[in-house]
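Removed: one protein chain of the complex. Kept in place: all other protein chains.
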Amino acid sequence: MQRTPRSRLGRVAGALAALAVVAAACSSGTKAASPAASPAASPTASPAGPKMTVGFIMVGNRNDYGYNQAVYTASQAVAKAMPDVKVLTADNVPENTSVTQTMQSMVDAGAKVIFATSYGYFSYALAFAQSHPSVTVLHQGGYQTGAFPPNFGTYWGEAYEPVSLGGMAAGMVTKSGKLGFVYAFPISQTIANIDAFELGAQATDPAAKTYLVNTSSWCDPLKQKEAAAALLAQGVDVLTQHQDCQATVIEAAKAAGKYVVGYHYDARSLDPSGWLTGSAWNWAPVYTDILKTIAAGQFTGSRYNANWVGTFANGDNPLQPASFGTSVTPSMQAKILAAYDALKKPGASVFEGPVTCQNGTVLFAAGVSPTYAQINGINCLVKGVVGTLPGS
Amino acid sequence: MPARLRRFDGWRRLCAALLVYLGALALFSVVVALKGGNPFSVWSTMVRSTVLAGPTLQETLLRAVPIALAALAVAVPARAGLVNVGGEGQLIVGAVAATGAGVAIGASVPGPVSWLVMAVAGAGAGAAWAGLAGLLRTALGANEAVTTLLLNFVANDIMLYLIYQLWKDPKGSGQPESRPLVHAAQLPRLWGSQLNIAVLVTVAVAAAMWWLLRHTGWGFALRVVGGNPEAARRSGLPVRRLLLSSMLVGGALAGLGGMLNFAGLELRLRPDITLSFGYIAFLASWLGRHQPVKVVGAALLFSAIALSGNGLQLTDGLDGSIVDVLLALIVAAPLVLTKRRRGAFL
Partner (left out) sequence: MNGVQQALIGGIEGGTAILLPALGELVGQRAGVVNLGTEGCMLAGALAAFAVAAVTGDTWLGVGAGLLAGAACGLFHAWLVVRRRADQLASGLVVWFAALGITSVFGTGYIGRTATPLATLSVPWLSHLPAVGPILFRHDALVYAGYVLVGAVWFVLFRTRVGLVLRAVGERPAVVAAAGGHPQLVQMTAVIVGAGIAGVGGAQLSVGYVGNWFNDMTNGYGFVAVAVVLFACWRPAGVLAGSYLFGVALAAASVLQAHGVAVNQYLLDALPYAITLVALVVVARRGGAKAPEALTAALTNGAA
């Protein structure tokens, strides 16, 4: 039976190993001789070499017309704006120890600062910061506060405020009074976004209802399509979503001749007439400011060495309203922009009481303007949302 | 065939093998070049970014742990002629059981106790999962290649069900994940490095499997069954029991792999915990001809290839997924070479 010569494979493996070692030796030899030939010393490097190497890690594809593309675009803007910064990027890195390995590779490649830009990277990023004191690690998604090591921070924006503006647009155009929200996971930021969207919609159509379907994935086109189809069959005429990639939901709305409110990235070009508006991340100013803080040696103890949240009130919310589509008339736009201006006043929030949960309990009493921490602690869906959170 | 000719044949085969492997590597270089990469420098990038840098070498070793154990889980039943495509599912149930045990008792007992309990739970769950397929095969004749494949999906759904509902961390981030393993229950690190004891356990287990398969009556009996089950039956070997035992042992190894990956590295149960390790392991076992030492070597190679995607992205600006192509080509090479004699025809 065992006619296959075992030794052959062994010999081949041996030969291969030898080959690999020789190749490595040769190439490292040539590298030392002529650094210009290696891609590591790319033409962007100034003779003195860049002062700071920065790595950006993304969970999805950099061209997803969504969350990850927003990160990638901003990382390239940083590279352009700060000539002495060398930018490394890695995308499609899943939320498990792969991210630790990618961070390690970046450090090996000289990175002193790492932006771990997916929500689920938090624990890996924190652990990595603890074991690599000389590297500054930043997590994008900011939901946890507490005593951070001196080289770690997390950041985010008051996402729900711009999301509520999208809800207003949805409330203005809906005929059925039914809006659809496709989301990935019931994380606190998503719950806040769902509630804010519904509250925004109620501002323009008090009877508007938001129907929920979750996909349990930051990007799974088939599940998104099925979710969108189920919602459209339910009579929904405006779709919105909270996943990383948004082309599927936009395409589903477009095919059905319905409207869509975007999230993460301005994807108006995919369907200019169906696109109402949305919210889009503008991370470059945040990245730049953080890098300047680090370059000045002032990171430890700074506001970024904690849970930093950009807000409209401070004028530094990284999530900004996206452009309007052709179906949103100038008078509608004016109304939305007025609400936008109102949200810029300190203490203003779409969650200003009274806000009630689905089951009728009071979430925020009349006159209460909740804090960011309170809003991120919401674990109920507001009245007008149809659906339940899985696992609750 | 005269000896001289046979030797000539051997040399011809070796040359063919070399050519095929070089062809596989060349083909990968072509893909790299098509994507605008430098087809020559990628190799040094890959070697430098996976084994030559100390910290990354540690990551390579750590990732090889679940792949190697799941690959051994393929190798042991393969000795008896069984096909275990269920490494993925067995890794998952191992991690699930270890999570259940570790989260429940981790805070209240000393570390070594929870390590032991988690290991037993993980290995037991893996053995049960593979044993189910083994039982379906020996008692009912259901093809184990198919049942193990299906059980992968069931295992994944069970894990997702648990971390979405029953085991969801109430204080967590809202994403589906279990509560974290407390520090005392985490596997101890080695010499202050990133490595943990899982690496040593894997080496020890692989050595033990080598010895068991090679130097015990059980290992010999498995080979006999794998070679010719009918002859084995006639010579009075308990074929069914041997087949089942190979699946149980294999499953236990993969379950242990899932436990080590959880308790040493991941520390929480999350949806992405396996990442196709089980399928990569199947190929690793295949590349290593189901012989423990070579299988572990292949697992190490695949771990390095998977990790080299980082270097390729960072240094050469390539898409990290390109390493899947290399992995496929490396295994395709021996597939091209085998003129395996199989059963009925030609």
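A and B label the chains in the order they appear, each numbered from 1.
Just so it is clear, contacts are C-beta pairs under 8 Å (C-beta built on N, C-alpha and C of every residue); 3 or more make two chains touch, one makes a residue touch a chain.
Every value quoted in this text rests on a predicted model; they were computed, and no experiment measured them.
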Interface partners of the hidden chain - shown chains only, full complex considered: A, B
Sole residue of B:Met46, B:Leu61 or B:Ala78 that reaches the chain not shown, by the stated touch rule: B:Ala78
Absent-chain contact - pick from A:Ile191, A:Val213, A:Leu276 or A:Leu291: A:Val213
Selected from B:Trp115, B:Trp210, B:Phe262 or B:Trp286 as touching the chain missing from the view: B:Trp286
Contact footprint on chain B, counting only the chain that is left out: 31, 35, 78-79, 81-83, 85, 136, 140-143, 145-147, 149-151, 153-154, 157-158, 160-161, 164-165, 223, 226-227, 279, 282-283, 286, 289-290, 318-319, 321-329, 331-332, 335-346
Where the missing chain touches chain A, by residue: 1-2, 4, 61-66, 69, 92, 180, 211-214, 216, 219-227, 229-231, 233-234, 236, 245, 247-248, 250-252, 254-255, 267, 270-271, 386-388, 390-391
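In the analysis below, only the chains that are shown with their structure count from here on.
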Distance from the mean Cα position of chain B to that of chain A, given in whole angstrom: 33
Complex interface listing, chain A residues touching chain B: 1-6, 8-13, 15-16, 20, 23-24, 27-28, 31, 37-40, 55, 88-98, 100-102, 104-109, 119-120, 122-123, 131, 143-144, 185-191, 216, 390-391
List of chain B residues in touch with chain A within their complex: 10, 13-14, 17-18, 21, 38, 40-41, 43-44, 47-49, 52-53, 55-56, 59, 62-63, 160, 164-165, 168, 173-177, 180, 194, 227-228, 265-268, 270-273, 275, 289, 291, 294, 297, 307, 310-311, 313-317, 319-321, 334, 338, 340-341
